[in-house]
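This is the structure I have questions about; it appears just below.
Note that one protein chain of the assembly has been removed; the remaining protein chains are unaltered in position.
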Amino acid sequence: MGVTGGSALKQGLYKLIFYIVCILIAVVMFLPFYWSLLTSLKPDDEIFAMPIQWFPKHLTFEHYRKAFSTVPFALFFWNSLVLAVSGVLANLFFGSLSGYAFAKLRFRLNKPVFRVLLAAMMIPGIVTMIPTVYVMRHIPFAGGNDIFGGGGNGLMNSFWGIILPGASGSFAVFFMRQFFLTLPSDMLEMARIEGCGEFKIFWRIYLPLTRPALATLSIFTFQAGWNSFLWPMIVLNDPDKATIQMGLQAFSYNFQTDYGPMMAGALVAILPILVLFLALQRYFVQGIAFSGIKG
Amino acid sequence: MKKGLVTALSVMMVAALAAGCSGNSGQENAANEGKAGSGSSGKKTELTFWGDWGGEGQKQFETMVDAFNKSQDKIHVKYVLQQDMITKFLTAATNGGAPDVLFWDRWRTSLYAPKNVLHPVDEYLTRDGISKDDFYSESLTELSHDNKLYGLPLTVDARALFYNKKLLDEAGLQPPATWDELEQAAAKLTKWNGDKLEVAGFSMGDLGLFNMYLQQAGGQMLTEDGKTNFNNEQGKQVLEFWDRLMNKDKVYKVGFELGLGEGQDAFVTGKVAMLYSGPWMLSTYNKYGKDLEYGIVPPPAGPNGDKGSVMGGFGLVIPEGSKHHDEAWEFIKWWTANKDNALLWAKTSLNLPGFKPSMEDPFFQDDPQWKPFLDTLEFAKIRPAHPGYSVMETDALAPNLQLNQQNKLSIEDTLKKAQEQGDKMLEDNAVVK
Partner (left out) sequence: MASMRKVERHEARTAYVFITPTVLLFAVFTVIPVVMALYLSFTNYDVLSRNDWVGLENYRRLIDDSLLWKTFKNVFLYSIIFVPLNIIISLLLSMLLSRAWRGVKLFRTFYYLPTLTSAVAAATVWIWLLHPEFGLVNGLLSYVGITGPAWLSETSTAMLSIVMLTLWQSVGSNMIIYLAGLQGVPDYLYESARLDGANKWASFRYITWPQLRPTTFLVSTMAIIGALQLFDQAFVLTQGGPANVTKTPVYLIYQQGFNQLQMGYASAQAFVLAVAILIFSLINMRVSKAEESII
């Protein structure tokens, strides 16, 4: 991957082109984000100014104040955090466990089960939504239900109703399976000969090698959980359990949107994902250790 | 059988979860139902009121709810914001989670009422001696199905012509009252710079307004037996009028407002001199348009002097699934059929109330921003109460109108295609109980 040979001049030129290209792309990628940042900081009468003022004269934190006073952000943040973190932990564990099984272990139902998992993703979620609500409501013993799933509310209006259906998403399984596939299988045989237990092989040998994948999956599942809106809204009735995305909808009513506070809220809401992304970045460059194993 | 399977699977599942991942930060909130049921506060009946207005809108609702709660001591209402209310209502209505009062976009009535999910209010109306004459009859029709009334109107609205005073003054124009005057004014107000449009004389961005133009031409969208009724002379007049504005006078350019609608409103920034808009935009224009001076007049009349506008608005309804129909009615009556309360609502939310006596207040009668709307409401008609009407409009009529506007389909073919596709959609979506 590195630059091979060439004089220092050639190397320098190469770097220059690299940075110019990267910066150009970065500008395109950054522009809308910058615009929402500006909108959140501009006074109301300048939001609508035309042409767009990329360097505003007045900045105000009024929208942030308004966003925080309209919506109980701290509570919603906590609710969303609980949901998103549970989603990440469950998906990392279950997803890699079964992804490993599908990628590395031989069993008769391997392909059929995996294909069914894949196929299920192809059915648009909006038509299974109402049946899923029915299932949630009739989970036995949950939320005051009897053994036949009647009498109570099941998993509705509880966080479990959001965590459980997504606890081992097909995407997580698919994702992890594809990464385990890229790892060589001979380590497995060797470990077995040395008498290593199956779970230990998975946990101690293979899982650590997929760190970049786990980091990526963490970001995705965290983001998915953090940004999900429709399902939490349907499951939860209690305003105290509302999530951040439900809170962000609070700035629209009667065909109107209060742009400033909405952008302020939306920006604050992406901070956790951004922090996670920055924190997990180091795993993307971490070299893989197994080149030595095969040697 | 299904239940057995669910049982077996979930028992195993819970076991597996407990064994596999006990570290999850658990949030057991099962038995904590925050809904309905006679609450903790003595004998008061607790009502849940659902709406989809957040932010300022939520505060406006809560102002009314608080006032109601203070006005008596038998009923306590709680407003719950449902961001995607219809989806939530659909999942809740059959699963025993329906609210007691629902904020209701009235045009949905023709679709929902036949399904018996709304509670009729005719008996209450008779019992409490509320006169139907106090409401716009069109708005009551929109809340009715099969001669039964399913709620009361909370707001009424209709589109009228907004114009930029400064631009009209500069051009020495009076606000138009007929199609001809509208065309002339629009042509005069339009400014081109080469092939760049700088000021559009009149907004042609919303082709969904076909309905009101058709009324102005003396037509109607649907026939009595529920078929489209625009592939005729009136429909042709509308499209010819549009054709003149677009292609002869060139008062507009396709896509001109698109980027300006959300972020930089074209009317606020003076890029559009005249447009049809509704009272819901007043607060936005007043808020953002510091330098904008604008006036409002009722929609100009068509070639034969016909007037037309489309009435819309919200109502309050009682879901059949509520356990407190009587109390819910008390709340609705207090809010929508009481002069003072409806006026309080109107002033709080800057909406036209559904209750006519409240509009006699000087707040509306003496205000040049409200008066044109009151005049418009006198002749405004609701959308046809056909359950397939809105899909017909958005998926059959509008697309063909767009092709026509881009000169990709002739007037005759546009009307013919819209009729064919529209009739099919109306038929497919006509509810057979």
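Per-chain residue numbering starts at 1, and chain names A and B are given in the order in which the chains are listed.
Everything that follows uses one rule, which is that a contact is a pair of C-beta atoms (placed from the backbone, for glycine too) under 8 Å apart; a residue touches a chain by one contact, two chains touch by 3 or more.
Computed from a predicted model, the values in this text were never measured in an experiment.
Novice: Sort through B:Q184, B:Q220, B:N286 or B:Q421 and give me the one touching the missing partner chain.
Specialist: The single option touching the absent chain is B:Q421.
Novice: So one chain is hidden, and I want to know which residue out of B:K253, B:K287, B:H325 or B:K339 touches that hidden chain in the complete assembly.
Specialist: Going through B:K253, B:K287, B:H325 or B:K339 one by one, B:K253 is the residue touching the chain not shown.
Novice: Out of B:V65, B:L81 or B:V117, which is the one that touches the chain we can't see?
Specialist: Only one of B:V65, B:L81 or B:V117 touches the chain omitted from view, namely B:V117.
Novice: If you put the missing chain back, which residues of subunit B would it touch?
Specialist: Subunit B touches the chain not shown through residues 2, 5-6, 9-10, 12-13, 16-17, 20, 86-87, 90, 93-94, 111-112, 115-117, 195-198, 253-256, 258-260, 262-264, 387-388, 390-391, 394-396, 398-400, 402-403, 406, 408, 421, 428-429, 431.
Novice: I need the residue numbers on subunit A that touch the omitted chain, in ascending order.
Specialist: Touching the chain left out of view, subunit A contributes residues 1-2, 4, 15, 18-19, 21-22, 25-26, 28-33, 35-36, 39, 50-52, 94-95, 97-98, 100-102, 105-111, 113, 117-124, 126-132, 134-135, 139, 164-165, 167-168, 170-171, 173-175, 178-179, 181-183, 192, 198-199, 202, 209-210, 212-213, 215-216, 219-220, 223, 248, 257, 262-263, 266, 270, 273-274, 277-278, 281, 284-288, 290-291, 294.
In this section, only the chains that are shown with their structure count from here on.
Novice: Can you work out the whole-Å distance between the CA centroids of subunit A and subunit B?
Specialist: Distance between chain centres, rounded to whole Å: 36 Å.
Novice: Which of the residues in subunit B end up touching subunit A in this complex?
Specialist: Against subunit A, subunit B makes touches at 3, 6-7, 10-11, 13, 17, 20-21, 23-25, 27-35, 52-58, 80-84, 87-88, 90-91, 95, 97, 260, 262-265, 268-269, 271, 280-281, 283-284, 287-290, 349, 351.
Novice: Residues of subunit A touching subunit B in their complex?
Specialist: My answer: residues 44-45, 47-50, 52, 70, 82, 85-86, 89-90, 93-94, 129-130, 133-135, 137-144, 147-149, 153, 156-160, 163-164, 167, 229-230, 233-234, 237-241, 246, 249-259, 261.
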